[in-house]
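Taking it in order: structure first as structure tokens, then the write-up.
Note that this complex is displayed minus one protein chain, with the remaining chains in position.
Moving on, here comes chain A:
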Amino acid sequence: MDTFKENALNTIGPAIIVLVCTVFYLSKKKQPKKEINEELLNERILTYKPEPLIDYSKIHYDNKDIEIPAPDESIPGCLNLAKVNYFNFLNNHEFRKEAEVCIKKYGVGSCGPRGFYGTVDVHLTLESRLAKFLQMEESVLYSYGFSTISSAISAYCKKSDIIFCDEKISFAAAQGFLAAKSQVVYFKHNDTNDLEEKLKEYEKKGKHKKRMSKFLIVEGIYASTGTICPLPKLMEIREKYKLRIFIDESLSFGVLGKEGRGVTEHFGIDRSDVDMIMGSLEGSLGSIGGFGVGASIVVEHQRLSSLGYCFSASLPPFLSQVAVCALDIFENNPGIFGELETICVKVDRQLRSLEHYNVISDPLSPLKVITTKEVDNRFEKITLIHRVCTSKNIYMVNADGYLKLNVSIVLDDSDIEKLLTTLKEAALICNDN
């Protein structure tokens, strides 16, 4: 009898499922399709008035003002602090010669993505050199600094995940979050207590999906403020809450640390505890492109899932070669990091001595961010100061109420002196108005 019951159940069960499916299928078909009213459609087509292609109200400036051309540096007294040129690699003629050799051998472009015969041996050299320099297992090369950060993040973070990140995170990373569609929680800039509170709050809510991952994404040196992230504390939090940590070292790579290995070396943190370090070749290395380094098991995933890596043409070989040359100098002459640090600190001290300015950036950062002490009309004042400095052949980046300047190893005392006096003068002119 029991067996019969079982058999019966076994037959009835699937039968019911089939029945339900059929009914569902049929009922779906029976639903009358909403007819399109032809007349109304034609009327709507006729009356449809799309907005113009672009929002004309958003055009503010003339072409000239939007794209500020590179200044002519051959003019004596020209001080270009707008470009990122920490070790003066941009003017290094040896690099240019190497690039020439490389172009003659490989051509300018690579004519294909990495998968399709776009992997040139120079790429492999640079990848292994970067991994070796940072003492990590593997690295992956991208062809554009911006895409590196956004693609690498969206390769790991998924819709179901949650990202904790600093509110001053770079725009590129924010684009990555958008592409990943993850939930993003911003904590106050460099405020680990706030981060912990947010994490606690999140844990309290409980009932999280099992597969959900938590990410912590920070920058080594923040591009918008020039401050350094409090990594030791962040690592503690990471350990406590089991977060995956990604560090964007676009600016700090090749700058911080005794041997230029970035913010991890600066704080003496074991790099194997960091899940991934993203960096850019556009910072200290004086090339174009970007990279991600980490354990093989982590980086390997990017080679198949990162859009900016898979679907884009590979980095032009000569730009990789330039980065290799820069790494040569880093490895053979680690003294330059000390030199840069000295100048960074010197410039910082001098800037802080100015009475009209606030220095926001960290003393060790080669990117200095300053603003006026007075908060009122900051935007207009900075624009005016910027204009005065430009007229004196000192070029800095005017970023919405902040002045950004990049320190370079070739700055000498007279350059710094000139910068300071000009800034002072500008502040006086500004206050007179």
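Assume contacts are C-beta pairs under 8 Å (C-beta built on N, C-alpha and C of every residue); 3 or more make two chains touch, one makes a residue touch a chain; residues count from 1.
Methods note: contacts and distances are computed from a predicted model.
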Protein name, per the UniProt record, of whichever chain is missing from view ("serine C-palmitoyltransferase", "Eukaryotic translation initiation factor 3 subunit C", "ubiquitinyl hydrolase 1" or "Trafficking protein particle complex subunit 10 isoform X1"): "serine C-palmitoyltransferase"
Touching the absent chain when the full complex is considered, from A:V185, A:I288, A:L354 or A:L384: A:I288
Contacting the left-out chain in the complete assembly, out of A:V185, A:I269 or A:C310: A:C310
Of A:I16, A:L41 or A:V375, the residue in touch with the unshown chain: A:L41
Contact with the hidden chain (one of A:G107, A:G268 or A:G338): A:G107
Missing-chain contacts mapped onto chain A: 36-37, 40-41, 44-45, 48-51, 53-56, 58-61, 63, 66-71, 80, 82-85, 90-91, 93, 95-96, 99-100, 103-121, 123-124, 143-147, 150, 155-156, 158, 170-172, 175, 178-179, 181, 211-214, 242, 244, 272-273, 275, 282, 286-288, 295-298, 300-301, 303-308, 310-313, 315-316, 318-319, 322, 395, 397-398
